[in-house]
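A single protein chain has been omitted from the complex, and every remaining protein chain is retained in its original position.
Labels run A and B following the written order; every chain starts at residue 1.
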Amino acid sequence: MLTTIIAIATLAIIFGLVLGFAAIRFKVEGDPIVDKIDSVLPQTQCGQCTFPGCRPYAEAIAKGEADINQCPPGGEAVINELADLLGVDPKPLNEEHGEHTDKTVVYIDEDICIGCTLCIQACPVDAIVGAAKLMHTVIEDECTGCDLCIPVCPVDCIYIKPVTETISTWKWPLPGSSLNAEKESS
Amino acid sequence: MMSMRLWKIFGGLKLPGFKSMSMSQATQPAPLPKTLTLPLKQHIGIDAEPVVKVGDTVLKGQMIATSGNYVSAPVHAPSSGKVTAIKKHRIPHPSGIETDCIIIETDGEERWVECKEHSNYRQLDAKTLRDIIREAGIVGLGGAGFPSFIKLDAGSSNMIDTLILNGAECEPYITCDAMLMQEQSRKVIDGLNIMRHALQAKHCIIAVEDNKRAAHTMLVNALHDHEAEYIDVIQVPTLYPAGGEKQLIKTLTGKEVPSNGLPINIGVVCHNVATAAATATAVLEGKPLISRYVTITGEGVDHPCNLDVLFGTPFSELINLCGRNSHAEQFIMGGPMMGFEISNDDVPVIKTSNCILVKSENPTPDYIMPCIRCGQCAEVCPAQLLPQQLYWYSRAKNFDKTQDYNLFDCIECGCCSYVCPSHIPLVQYFRFAKTEIWTQEQEKEKSDIARQRHEFRQFRMERKKAENEERKRQKRELLKKVNKEKDNSEDAKKAAIEAAMARVKARREAQHTAQENTDNLTDEQKHLIAEIDSRRKKAKDKS
Partner (left out) sequence: MSDIHSSPYIQNNETISRMMLAVIYALIPGTLVYIHFFGFGVLINIFIAVITAIACEVIILKIRHRPVKPFIYDGTAVLTAILLALALPTLTPWWLAALGAAFAIIIAKHLYGGMGYNPFNPAMVGYAMLLIAFPKEMTAWIPAETHGLNFSDTLNYSLFEILPAGMSYDALTMATPLDSIKTQLSLGYTLDEIHNSSATLFGNIAGYGWEWINIMFLIGGLILIFIKVISWHIPAAMLGSLAFMAMLFNFSDAGSYSSVSFHLFGGAAMLGAFFIATDPVTAAASTKGRLIYGAGIGILIYIIRTWGGYPDAIAFSVLLMNMAVPMIDYYTKPAVFGATGKS
């Protein structure tokens, strides 16, 4: 009886020492999973997930404070990738945070713009060029479609437009037909 | 000509040919249309850039759009006339999207631009020859439209083993290459010689399917004696898709092009026979690529035939010419296996338009049933893929797995869809998967850039805040220092005040030394001035 207790206690001490040593010797600085999650997110920086940007959302997911289905611009593709990365089941997009829409960009109506620079301060990726009392304009290639500039504009001169489709960005659609016997017909 | 050993390819289908219907008469040039619409992108690569303006008069063969980037090709005016517009117009593409086109109103005179011939091409080095071919706007006329000069670069080894001219034309209905080989066999061989010189190829093969006997005979007869030593005109078994580049190379040389690789990796280059003929015209006659043979065929035209068509000619004119009838409901550019449907026949003929197929709509399309895993698709796939698995994963949008099963090796030949008993549109699933993967890659790049911009913006805000803090701190320090000095020395203060007053005095004196309007003064005025001056002097001495 006594030998059992001593043996198990010794083993516990040995393993404890090994684990403690490994925790210090092999400690990883920072949290690489946050980087991986962040690289999956679409970087729209729109805040629809209730976090102020994609990086904070990534950190929240890593800590377990947020679910993986809160990103509307990412849509199903991002949810599936996050589910794959974290080893959880994918789930449908949480509609409370918004719908997944086609990619859009914004443009400023230059006749109305008064040069107040509020939109420049709002843009999370600095896609609006301009200065005080001078014309503001949106660099379409850099615009992520987050729409954060629209509510701050005092004269409502910013409008949304869909990204123009060209031959090189056109995609073949998924075959869908009323003759598909696999689809529900109700 | 010696008989060569041929290898078998995996899979493939025997399809009904429908070729004799369009080969009954010799190829005629199509009549000159009133309007020519030239898209700026008729090739794989970047759009060409226009070098003419609206209102310019152009000559036949004049360059109207130039190629800036490496993978691009210039566009030339197919006939003389006036540029009436540079605007968006429909082009033959499955999406129906409009792109920029140069629209020329022809004047009927067909005045040629000055052409520079290079009959001495053997003295030119490979790079000069490639530049001539590039400037002539020559792209792969077999259907892909890849700028040909890039495929005439032998690379660092400066020579290749085998140059193959693809005259197989395995798709049903299409006969333009067959007619070209029959009617212009010498030109094809001249083109082959030019390409051989550019690539320094050791061995040359012209491959013809064995259902094109006339073409084979004409080519063999057109060979000069010494040419027969290095050129073989070989008949390959008629099978779809024997004309696929990788499949043809395997049939003729037994070597398989590595998946994700190019034929040049195994020392082989493959060009279409029409490309070779166009090269001969460009180098020997100095004329750029402005027309091609097009097959207009199908049950929707009464007189199916081949025509030599200028680029920019509308499809509708050609179909009317060949006798459009009541069956003309569906228009396909290309063949029935790899072509695409165009909804409206008001599109122009472009460099890659090899065939216009006009047919009636299928009366009772069949239901698309679930996949029964019969495996027939895998038995016919010439790329030895598993279309069934690619279908399951493409449908599930599991794009990583589709790439595990080599999705990008699929040549989209359509054999799998043809045999599927459930009538599943397999090729469309694969095309969907490919474009989705490309879009995802583009979006990933964009989102990486957006993240960098966002991080830089945050860095910039931090930096601004830090700079503000720094400035405030420095000001505070300065104020503190000034206050300290104020308390410590009264003398210093006095000295400062005196120095300030001295400065003011000096400034005032400098203002008053210059007296103006002192000419023509009366005596009274002079006396007044003297009095004022003495009074001022007294005041100054007092202070």
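Keep this in mind: contacts are C-beta pairs under 8 Å (C-beta built on N, C-alpha and C of every residue); 3 or more make two chains touch, one makes a residue touch a chain.
Everything numeric in this text was worked out from a predicted model, so none of it was measured.
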item: Omitted-chain contact residue, chosen from B:D56, B:D409 or B:E455; value: B:D409
item: Residue touching the undisplayed chain, where the options are B:I332, B:I356, B:A433 or B:A450; value: B:I332
item: Touch criterion as defined above, residue of B:A126, B:L386 or B:I449 at the omitted chain; value: B:L386
item: Subunit B residues touching the omitted chain (full complex); value: 7, 10, 15, 94-95, 172, 246, 250, 254-261, 266, 330, 332, 334, 336-341, 359, 366-367, 369-376, 378-379, 382-386, 388-389, 405-406, 409, 412, 414, 417-423, 425, 427-428, 431
item: Positions on subunit A contacted by the hidden chain, ascending; value: 172-177, 181-182, 184-186
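Here is the rule we use: only the chains that are shown with their structure count from here on.
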item: Separation of mean Cα positions, subunit B and subunit A [Å, integer]; value: 33
item: Partner subunit B, residues of subunit A touching it in the complex; value: 38-39, 41-45, 53-54, 76-77, 80, 124-127, 142, 144, 165-167, 169-175, 177, 179-182
item: Contacting residues of subunit B [partner subunit A, same complex]; value: 41, 93-95, 97, 99, 365-370, 395, 397, 425, 428-429, 431-432, 434-436, 439-440, 442-443, 446-451, 453-454, 456-457, 460
